[in-house]
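A single protein chain has been omitted; all remaining protein chains appear in their positions.
Labels run A and B following the written order; every chain starts at residue 1.
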Amino acid sequence: MFLAADFLDRETALRALVDLKANGFTPTDLAVFSDEPIELPRSVLHRPSHMSLAAVTGAITSGLLTIGFVYFTQYNYPIVTGGMPTFSFWATGVIFYELTMFGAIVTTFYWFLRESGLMRRRRHRAPAPVVEPGVISLRIECPSDRADAARHSLESTGAVNVRTIGDAG
Amino acid sequence: MNESNQTPHRWGMAIDLDRCTGCQACVAACHAENNLPVSDPESAAKGRAVHWIRVDRYYEGEFPDVRVKYMPVLCQQCDEAPCEPVCPVYATYKNPEGLNVQVYNRCVGTRYCANNCPYSVRFFNWFDPAWTAPLNLQHNPDVSIRMGGVMEKCTFCIQRIKRAETEAKNEKRAVADGDIQPACVQSCPAEAMVFGDLNDPESKASRLAGSGRSTRLLEELGTKPKVFYLQRAT
Partner (left out) sequence: MATATEVIPYGEVRRDLWRPLAGASSRYLVALVVLSSLTCWGLCAWGYQLHKGIGVAGIRRPVFWGFYLVDFVFWIGISHAGTLISAILRLTEADWRKPVTRAAEAITVFALMIGAMFPIIHLGRAWLFFWLVPYPNSRLLWPNFRSPLLWDVTAIGTYLTGSTIYLFLPLIPDVAQLAVRANGWRRRLYRMLSLGWTGSDQQWHALERAMKLMAGIILAVAVSVHTVVAWDFSMAIAPMWHSSIFGPYFVVGAIFSGIAALLVVMSVIRKAMHLEPYLTPHHFNNLAKLLLLMSLLWLYFTVAENLTAWYGNEPKEMNVFGSRIRGHFAPYFWIMVFCNFIVPFVLLGIRRLRTIRTATIASVSVLIGMWLERFLIIIPTLSFGRLYATWGHYAPTWVEISITTATFAAMGVLYLLFSKLFPIVSVWEFEPHAEPED
């Protein structure tokens, strides 16, 4: 089941998170919703990301594909260069560079969609609390037997409007 | 192409500037032979005239010691043509006989080649060409008519080269020196222009190109032009 609670400022939200983690909840159970990014210390809510690695890999792959494309197509198509070399690395260096960057861009965008879970279908998504402006909402995924412990943590650290969300709305 | 046991041709030209009188018969002949569009005075003043071969006039000295030099300038058929690498669609390239060919059907009209040609021998069809009567009856059937938006330039009368080569092949002989004469060479009354195979050391063009009076235009750019201008060193 999903519990949601609202906090009026960052400090209370942080305290609640620390408390919840002390009670055994893991970052995968917790999600913080806000209408602007909240800086939380990494020790509290660590979200590992491989986006940089993905971008670099995408860039290198795209670059190699480009060189391969330019090289093989120029040798396989009967182009008439009239004495100029069929494939000249430095003359195609610019295209190689640009398409490497293009690979980085496209991979970054794709990885962003993947990491943020934005492209997942609606029914696979966990319910999200509607965020009021200026308010920070916390969502906890917990089995029913731990709901009371969670509620207690939330209320003791200053949460308002503790509620269940999901099928109940 | 010629017989397989002979070296391929490498067409070049030698133009003797000390013989050239500036009569511009070559210009007129080229217009007739290659279906060049004809401009009216207004377009010509706006720089739209097309002359695959033109005669440039250079005045040297002060009156009364003025000398005029006439220089027919046509496509130099450079061995390392700066117009070739910049065409995005390979519409211009060097063929196996050393000619820089322009493929009209492939040209999309970016005009980069014309900007990069230091001799400014490339001409663009700004509109679909039109000829006032009766010039429209005078087209050469061996040469295609170019449409608007396409680049064109001197081809060394490639239609005449091809015809001579085909005849020679049919008669099972090699192309002889002097068999091929582009329209400009043919029409020059002073016989100032010589066309020939630069790969044949005995051809008249080769011998003139190797003479002490032989220079090339804008040679310092490294374009390796195949038109040799013969003039006194002074």
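In this text, a residue touches a chain if its C-beta (ideal position, glycine included) is under 8 Å from a C-beta of that chain, and two chains touch if they have at least 3 such contacts.
This is a predicted model, so every value here is computed, not measured.
K.L.:
Kindly name the visible chains that come into contact with the excluded chain.
P.N.:
The chain that is not shown touches these displayed chains: A, B.
K.L.:
Based on the whole complex, identify which of B:Trp52, B:Phe123 or B:Phe195 touches the chain you can't see.
P.N.:
Going through B:Trp52, B:Phe123 or B:Phe195 one by one, B:Phe123 is the residue touching the chain not shown.
K.L.:
Contacts of chain A with the missing chain: which residues?
P.N.:
Looking at chain A, the ones touching the missing chain are residues 31-38, 40, 45, 47, 49, 51-52, 55, 69-70, 73-74, 77-79, 84, 88, 91-92, 94-95, 97-99, 101-102, 104-106, 108-109, 111-113, 115-120, 122, 125, 128, 130-131, 133-134, 139.
K.L.:
Provide the residue numbers of chain B that touch the chain removed from this figure.
P.N.:
Against the missing chain, chain B presents residues 46-48, 54, 56-58, 73, 82, 85-90, 106-112, 114-116, 118-120, 123-128, 147-151, 217-218, 221.
Criterion: only the chains that are shown with their structure count from here on.
K.L.:
Express in whole angstrom the distance between the two chain centres, defined as the mean CA positions of chain A and chain B.
P.N.:
64
K.L.:
Which of the residues in chain A come into contact with chain B in the complex?
P.N.:
Listed in rising order, the residues of chain A that touch chain B are 79-84, 91.
K.L.:
If we count contacts the way the header does, which residues on chain B are in touch with chain A in the complex?
P.N.:
So the residues of chain B in touch with chain A come to 79, 84-85, 90, 93-95, 100.
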